[in-house]
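Here it is, the structure in full.
Only a single protein chain was left out; the remaining protein chains are all shown in position.
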Amino acid sequence: MLFHVRMDVAIPHDLASQERDKLVAAEKARALELQRAGKWPHLWRIVGQYSNISVLEVDSPDELHQILSSLPLFPFMRIEITALTQHPSDLAAQP
Amino acid sequence: MLFHVRMDVAIPHDLASQERDKLVAAEKARALELQRAGKWPHLWRIVGQYSNISVLEVDSPDELHQILSSLPLFPFMRIEITALTQHPSDLAAQP
Amino acid sequence: MLFHVRMDVAIPHDLASQERDKLVAAEKARALELQRAGKWPHLWRIVGQYSNISVLEVDSPDELHQILSSLPLFPFMRIEITALTQHPSDLAAQP
Amino acid sequence: MLFHVRMDVAIPHDLASQERDKLVAAEKARALELQRAGKWPHLWRIVGQYSNISVLEVDSPDELHQILSSLPLFPFMRIEITALTQHPSDLAAQP
Amino acid sequence: MLFHVRMDVAIPHDLASQERDKLVAAEKARALELQRAGKWPHLWRIVGQYSNISVLEVDSPDELHQILSSLPLFPFMRIEITALTQHPSDLAAQP
Amino acid sequence: MLFHVRMDVAIPHDLASQERDKLVAAEKARALELQRAGKWPHLWRIVGQYSNISVLEVDSPDELHQILSSLPLFPFMRIEITALTQHPSDLAAQP
Amino acid sequence: MLFHVRMDVAIPHDLASQERDKLVAAEKARALELQRAGKWPHLWRIVGQYSNISVLEVDSPDELHQILSSLPLFPFMRIEITALTQHPSDLAAQP
Amino acid sequence: MLFHVRMDVAIPHDLASQERDKLVAAEKARALELQRAGKWPHLWRIVGQYSNISVLEVDSPDELHQILSSLPLFPFMRIEITALTQHPSDLAAQP
Amino acid sequence: MLFHVRMDVAIPHDLASQERDKLVAAEKARALELQRAGKWPHLWRIVGQYSNISVLEVDSPDELHQILSSLPLFPFMRIEITALTQHPSDLAAQP
Partner (left out) sequence: MLFHVRMDVAIPHDLASQERDKLVAAEKARALELQRAGKWPHLWRIVGQYSNISVLEVDSPDELHQILSSLPLFPFMRIEITALTQHPSDLAAQP
């Protein structure tokens, strides 16, 4: 099942730059790992924002929560989730 | 170039049902045509809403406007557009 | 899987009262049917509102959309969906 | 009587991690105690958020306030309360 | 128990003036009746608005819903409810 | 004349607890004094919030401002004011 | 005492133009009358809006409500009221 | 002086199509006239919206209001105005 | 030309009280100076807020920006500007 996820990142400016760099690197490593596992089929940067729009493919809402809440930047992200389903006008849905 | 588009449809309840049916059918035909042309790579229904989340691939913002403003349901849609770019953590962006 | 759903009903005041009554009766029949089927475990009225807060138990987001979009009052409802997961402090989650 | 409660937690990032851990553990202990006492019949985590949706069963609004304002994380929560009543389409309300 | 209630009235301008007058008169009669019964201890008009701020004293949220949903103008009101409790600085709460 | 006032308190978490206690005690003393003087006829706690809903009876908006801006917690409160007048359906307004 | 009032006018487009003209003329006549009576010392049009920003000088909130609710366009206006007091930096407030 | 203006057009769907066409044609003629007169130096369509973003160059706010309120579509537009001034980093502002 | 300006002041609570006092005194001195120069014809305190509503009379938007951005409290204010013009119902506008 697919979930549309928007993540807005806001790292506090007074966080030590070393800790920030470590977090950002860990976030990237985790995002790559999840893409390789097929869990994160779409990941786009929003132009002009420290934000992404993603589509995650998971087995359950529980798995979605596990993935999101374990992201290294989770404490510094505002996350908005939208459940998706096949659109009746989707080419793949035509008989 | 990719644009993220959310379309919320609100057809006035006092529109003649015949006209409504015609519009909805025309909208579907146009959506399929645009998908076949490769202009509308992603089209999802939002669960529980008369709304979709889409990603369109166009040659310019001008083409995006031409496509959206010529949709049969355009007069009855609220449209929200977000420009996308490749995410630095996208698997496809890795060296 | 559980989804939290809030439904706010706004039937246009110029709808014929006969049609309104038919819709409301059909909505109630469908809600009872879905409760009997175990799909709608919680259904509460919000005090002072023509609104309900519900929890639905479904097999997938697809099924949730099928259920909601086939409700007789669907065209006149604003629906807000929140995906739920087990809380780590839930009594049932303790070892 | 039932009240629907949404709690969004935002612990300041500069709180000492020791104090944070103590607060979180105390919050969990109190939540379990209240569930055992039958005061907190439903407690769900919102997917992707440091938030819960709860239903509390209390004898009065006064008791609800006593419970909420004594939660260890109360100073760091945004709380939204909605009074509930039986829905006329609730299966349990049918004659 | 006390509930703070704000009611904003918006009668559609195309409602027949006769029907409007009947509704408004019935609303007033009902409001007076509820005040006499001790259920509606405070009722103020907001300056410059077709709105009131009220405090209702009821035995339960169920009774509050019964009262509000049976008001003649209920279909044309936006209602916002806030549960109240005694303030620790209330003179009446002092030992 | 009556003014409806909502006060939401947000004391910064990094304020020294001693200073906080002093402020809260001073606020309570002042609130009691104003109630005894007949200036603050209604003071309720909002359930689940560090907020109150009040009705103040003053001789002028100037006096209202003097009272509010001299509250010890004024620098840490968001205040929302609504002017009230007698409601035409108020029992006390009937001939 | 002074109140700052913003009025946004939205006359429904399907109101008969004759009725509209009558209302607008009556509104203007009443506004002039109130200015002559010293009750409406400031009346400005907001650039590009069918809205005004006004300052009214009245003896009480009751009088303010009487004035506003008797304006011919009252049923078609959204009104926002802000109570004013002398500013400590006002030249007229200096010793 | 320059003003940034955003205009969102919402013509009611039940307006006779003949009247609509007449209004739209008159609006276009007036927009061209104002551009030729140098009053409307920038006029862009927002992609996917029946909206424009404009910059008007006028002699005064009074003239801006005269221009905007006399546009044929004025009754059906939501207009948002922002006053502009030269930016200190504007190339043209450098010594 | 007249501009309506609302200024909401929010001085960070951790600013040294000495610096705060200096800023507030400088702000007052500047406000008096601008009133004496005829640039700031109206200055009111909003009841219960650390905010003012003002009307400034300037020769251009450029001058308005110069005045506002040079106020000592400018870095700590949220400012909202509305361009004004003469109202057709203004007594002074009658022939």
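The chains carry the letters A, B, C, D, E, F, G, H and I, assigned in the order they are written, with residues numbered from 1 in each.
The working rule: a residue touches a chain if its C-beta (ideal position, glycine included) is under 8 Å from a C-beta of that chain, and two chains touch if they have at least 3 such contacts.
Keep in mind that this is a model prediction, so the values were computed, not measured.
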Sole contact to the chain not displayed, among A:Arg45, A:His65 or A:His87: A:Arg45
Residues of chain I (touch criterion as defined above) contacting the omitted chain: 5, 12, 14-15, 61, 64-65, 68-69, 75-76, 79, 81
Contact footprint on chain H, counting only the chain that is left out: 2, 4, 27-28, 31-32, 35-36, 42-48, 52-53, 55, 82-91, 94
Residues of chain B in contact with the chain not shown: 1-3, 60-62, 64-65, 81, 83-86
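We adopt the following convention: only the chains that are shown with their structure count from here on.
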More contacts between chains, A-C or E-G: A-C
Matching chain pair for A-B (criterion: over half of the contact pairs shared, by residue number), options C-D, D-F or H-I: C-D
Centre-of-Cα separation between chain E and chain D, whole angstrom: 28
Residues within chain I bordering two or more other chains: 2, 45, 47-48, 83-86
